[in-house]
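Right, I'll just put the structure down here and ask away after.
Here the complex is missing one protein chain, while the rest keep their positions.
The block that comes next holds subunit A.
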Amino acid sequence: MSSILTGGRLGVLIFALRSALFFTPLPALLRDDAQLSSTLTSYTRLKEGVYLFRNGFDPYAGGVFRQVGLLVYHALMFIAQCSANYVVPVDGLAAWCLVQIWRIRSNTRNVAQEGLIVTVYLLHPYLLLPTLALSTSTLDNALLILGLYFAAYGKPSPALLILAILACMSPPFALLLPPIILLLMGSPVSSLARPISPQIDYRRMYRLTAEFLLYFSVLTLISSFVAGGWSWTYKTWGAVILLPDLTPNPGLWWYFFTEMFDDFRPFFLMVFSVHLLIYVAPISIKLRHDPLFASFILQGIISTFKSYPTLADPGLFTAMFAIFPEIVLHLRHPLPTVMLHVHAALLLPLFHYLWIVQGTGNANFFYASTLVFGLANAAAIVDALRAGLRIGFGEKPGHELIQR
C-alpha cells in the first residue's frame, strides 16, 4: 500500500513540477512554434477563431481557423472562465488513464512500471512542449488515451463517444475505430505471447460501428449548428486531405506539397491520404488477438504519416512503449532507432530556427531532419510490430525464427 502511495506521490510531484513551468516565460515563447502546434491545433488560431465568432464574423470564412465548431463552443467556455491553462489537468488525467490501461492489461500492480509510465508520459519532451505551447494536440492525445481506457474497461458508449469527438477534432484518428471496436469486444489483457484469434461477434461489431456513426453524426450536426452552416467541414476536415497550409512541421507532407508540380498535386494528395488508409485493415486483422497493441501500432503510423503532425503525435507513440514492456526485449534494432530519434530531436529545432527565425539556413536542412525523424518513427513502428508478432513464437533452443 505504501509503495502505491509512493508511485502516486511521484506522479503528483512530477505533475506539480511541470505545471510550474506554465508560470515561466516558456509558454509564450513556444506558443507559435510550428513544430509544437499545427494549423489544426494552434492555440493562437483557436483564440482568433473564438474572437471572430464572438464578434459576429464567420470563423470558417478564411483560412486562419481550422478547428472544429464543437471545439469553438468549448473553447468559448474554457477561455472565458479558466484562461489558457485548461490543458494542465488534461495531461494528468491522461497519465492516470494510461496507468489504468497498464493495470488491466498486465493484471498486476507493478509500482516501478507505473512510475515509469507516469514519468515518461509527463516528462516526455515531445508531449510536454506541445502542452506548454497550449497546442490542442495535447487534448487529442488525452482523448485518445481516455477512449482507450474506456474501451479497455469494456465501456462501449463512453469509448465510442470519445472516439467520435476525437474523430471530429482530428479526423485521422477515426482510423482507430476498428481496433477500438475489437478491444471493446475482446480483452485488453496482453495476449501477444498467446496469439489465439478470438471469435468475432459480427452483429455486435456492426452495432458498435453504428453507435459510433450515430455519435459522430450528432456531433457533426451540433458543430454545424454552432458554426451556422456546413462550410466548416471543408475548412477543417478538407484541410486534412487537401493541405492548404504548407507551414513547415515535423511531418512529411508539407515539403512534398510545397515542391509538388501543380498538375500532380491532386494525385499525390490522394496517394498520401490513401496510404494512411491502407494499414487499417491488415493491422486490425493480423493483430486481432491483441487489439490494444493494434491501436498502438496504428497510432504510430497515423502520427508519422498524417498531414499535420506535431511532435505530440510521435510523442504519444513513443510514450506508449511504456505500457508494452514485453516487446522491448524482442526489439531488433532499438539502439539505431533511439539514435535516429536523438539525431532528429537535436536537428529539428536547430534547423527550424536557422531557416525560419534566423533566415540563414535553407529549407533543405529542415526537410532532411524531418526525413530522419520520419525514418526514426518508421523504424520504431516496424520494429515494434515485428517484436509484437515475434513474441508469440517464444524460444526454441537450437533454432532461430525467420520469416519465409
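Convention: a residue touches a chain if its C-beta (ideal position, glycine included) is under 8 Å from a C-beta of that chain, and two chains touch if they have at least 3 such contacts; residues count from 1.
FYI, contacts and distances are computed from a predicted model.
Not shown: a single chain whose UniProt protein name, out of "Ribosomal protein bL31m N-terminal domain-containing protein", "Elongation factor 1 alpha-like protein", "Gpi16 subunit, GPI transamidase component" or "GH16273", is "Gpi16 subunit, GPI transamidase component".
Note on the undisplayed chain: of the listed residues A:9, A:54, A:109 or A:194, the one touching it is A:54.
Listed here are the subunit A residues that touch the chain not shown: 32, 34, 44, 47-48, 50-52, 54-55, 57, 61-64, 244-248, 252, 254-262, 272, 275, 278-279, 282-283, 286, 301, 304-305, 355-357, 359, 362-364, 367, 371, 374-375, 378, 381-382, 385-386, 389-390, 393, 396, 398-404.
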